[in-house]
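All remarks here apply to the structure that follows.
Taken from a larger complex, these chains appear in their original positions, while the remainder are omitted.
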Amino acid sequence: MANEPGALMAEADDHFHDECGVFGIFGRQDAAAIVTLGLHALQHRGQEAAGIVSFDGKQFHIERHVGLIGDTFTKQDVLDRLKGSRAIGHTRYPTSGGAGLRNIQPFFAELADGGFAVAHNGNLTNAMTVQRVLQKQGSIFSSTSDTETILHLVATSKERDLNSRFIEAIRQLEGAFSLVALTSKKMIGCRDPLGIRPLVLGDLDGAWILASETCALDIIGARFVRDVKPGEMVVITSSGVESLFPFEQQKSRFCIFEYVYFARPDSIVEGRNVYDIRKRIGVELARENLVEADLVVPVPDSGTPAAIGFSQEANLPFELGIIRNHYVGRTFIQPGDSIRHMGVKLKHNANRQMIEGKRVVLVDDSIVRGTTSQKIVQMVRDAGAKEVHMRIASPPTRSSCFYGVDTPEKSKLLASRMSVEEMADFIRVDSLSFLSIEGLYRAVGEATRNSEQPQFCDACFTGNYPTRLTDFEATDNVRTLSLLAAGGT
Amino acid sequence: MANEPGALMAEADDHFHDECGVFGIFGRQDAAAIVTLGLHALQHRGQEAAGIVSFDGKQFHIERHVGLIGDTFTKQDVLDRLKGSRAIGHTRYPTSGGAGLRNIQPFFAELADGGFAVAHNGNLTNAMTVQRVLQKQGSIFSSTSDTETILHLVATSKERDLNSRFIEAIRQLEGAFSLVALTSKKMIGCRDPLGIRPLVLGDLDGAWILASETCALDIIGARFVRDVKPGEMVVITSSGVESLFPFEQQKSRFCIFEYVYFARPDSIVEGRNVYDIRKRIGVELARENLVEADLVVPVPDSGTPAAIGFSQEANLPFELGIIRNHYVGRTFIQPGDSIRHMGVKLKHNANRQMIEGKRVVLVDDSIVRGTTSQKIVQMVRDAGAKEVHMRIASPPTRSSCFYGVDTPEKSKLLASRMSVEEMADFIRVDSLSFLSIEGLYRAVGEATRNSEQPQFCDACFTGNYPTRLTDFEATDNVRTLSLLAAGGT
């Protein structure tokens, strides 16, 4: 299902990708249908597969499917099977090595005192290390997902009640985790002490909701109550919401890239409107790197808000100089040589009449490998642009993310092996500028970046990782799995 | 596969829909792969199903599949079966009563002197009448498509050579037709005498191309040669292109709605750039119906170019006040009552922080049934807009189209049963204005509409149909088919 190397479609999606969205509701008829709508609103956080677990007062029900929510969970028989007024769900992005139904969340286990389901947005940086200990004690892992580790920690805890077992489990975790869990009695939401990934609390006519972003509340007209706080664990039962803080308190380090690209523009994330931040990024970008030009053209769709901000600040016309084809399918042709060299434009086409003879400012959100930028610049040049000035709405991405984002190896990141000048040459623009890290902090409303203790996780730009990276420091840094293929399973 | 009434997704797609795109290439290795790319660029003209017929010098090969090009024709085994250096293809929209593989074009017949395939964009207004005559003579129809009528007219012609038989056939047709046909010797392109639907001629390193729009040339880097002229028949063989004019000459009547909505913004249609026309429409709209406001918000994505034009002319900021979710699946939940009344926002969400307390100009391309407009206005009001002014980038659509566009019955068209004031009340806006028909003609570059002999087909706005409507004038105006269901066929 993933793009094969060389396929015509592959290069066109040169972004970091968030790996997950989570959603849960407690105490509402047709809970699974509500979760389906919530996950649909979070589809941008993961398009490969999704799962929902519901509880009907007696039994848990689980469905896991590969494909878009709107193609899989909207079938009546699927929803009919997911009985009950409590349900949690998860949508995921295809990460390397992790295909197959058995890796689709939520994960469920029959513990000695009842069923337990958990869905996870983020990534643990000590999952393999913990897994090896658990295996030695006899735990059997049935997936390659780090989320299963949480399940086993809860299962093997010697504590008596579930809250204590859950707390014992999460205290052993390292990395980023925004969790939603469901038992026969309660729904639990929890963020890691640094609050790297988002999680919000909502309310729909008295039913409590947990969701990755506020846009998942809006789709069903639910009320945004508040963000779950970094390090907070909210326990929702029929009696209401209880708030616990099982970790030592730390300064938060929210992922700043959620503002740059991951979150949906209409979401309110940690108190800030994403679209508004992106426009402000465009404003800062214009201030830092103005250029004489005729028009501002976004690389659709992710560059659009910053381009609008740029155009307003720079007082240059905003124009759709590149048109995007939204009908891209799942696979695309393995071209023969005769086609490979044609420079096929599957996803974008230049709007020649807007561009011909013009000095164009192209605005994009980020550069990862640089291959897409290269193609787009060539396309704009072929359409007759007199000058092409690329403006990037974030600093150069030089380091990998270990907190739930699909990033290529460091060596594949263009900015990790080239200077800005070299990158400008590589993508063949007349000028190239990135937003400075200080400019990014200003755009999100900070006076300046606190370099001692940065206010956000900005590791992909700075290499400053806010947690230990236990698994990756270990010499044996691969998940030790001897089971390779899993056809039909 | 189509949306069922009441499904959450249905209302959100309240547009006229073009029914088809066609593409052909003659004399190029991997012809079917090229056609696949061309059809992908024409996907906006029809998303239900597609077909390709290729010829390898000895045999014809045919593939027909339901689904998006990028999901079906990109599989290697499909392309491998479509051998040859000549191929034509077709992509279609799901029209009422016409589902099933047997209705997917191109149509193919084994004529006495060899294979003959044809693909059609448009709609014949005398197909049923002609079909009844042919059936009495013993012709057996295997589909419910009007295109099959063309096949039988060619098959039963008594003329000797194929050109003459083809000409005898198309002279009996009435309505809109842009055709691409393939035989063992030639590829033929042809437009009806009024040139209602588009068709262009292109060239890829010496291989001739026929396509509905220029964006299908751009995707493969082909050169745009010229529009096929209204009433022209181009015959492409190994020796080159021959141009014939088998009809009495008439003034052309190109479909003006192609500019409003159907064509892709990056296409050049009949000499005009579509994005540019749509911006000019926004300019005319602002001139005709200015209003005091704080910002201009497009209904994405079709209202965007006109909104940009409007904002530039009105000197009001252009903002993404409504965010669109691009991940809409094929089916959507049949909601229970508890969900039906929630006002679920599957496709669009208001960007509250942009809108709250503001006077908003909403720009959309057209209003068909009005149900989507109603929902979007409500959403914008719920997000706190102080005033909502709707501006529509075309005149009111009051009449059905019989030329290859999927329109609801006249009685379902909001503008056919309400005045503009009533419509404003119905969708609950503070003001509502449509572009005038004269304004639309100005935007496309005409000084004024010639009411004696309009320069375009504008029947959906004016009821002025440029051809006879034989089938629809007949008392018995249903296609007489006694075969209803077609499972597995």
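Lettered A and B in written order, each chain numbered from 1.
In this section, a residue touches a chain if its C-beta (ideal position, glycine included) is under 8 Å from a C-beta of that chain, and two chains touch if they have at least 3 such contacts.
Just so you know, these numbers come straight off a predicted model, no measurement behind them.
Asks: Please give the number of copies in the complete assembly; 2 of them are in place here.
Replies: All together, the file's complex is an assembly of 4 copies.
Here is the rule we use: only the chains that are shown with their structure count from here on.
Asks: With centres defined as the mean C-alpha position, give me the chain A-chain B separation in Å.
Replies: 36
Asks: Using the touch definition from the top, list the residues of chain B that touch chain A in their complex.
Replies: 9, 28-30, 33-34, 36-37, 40-41, 43-44, 47, 68-72, 74-76, 79, 215, 218-221, 264-266, 268, 273, 275-276, 301, 304-305, 308, 312, 317-320, 323, 325-336, 338-339, 342-346, 349-354
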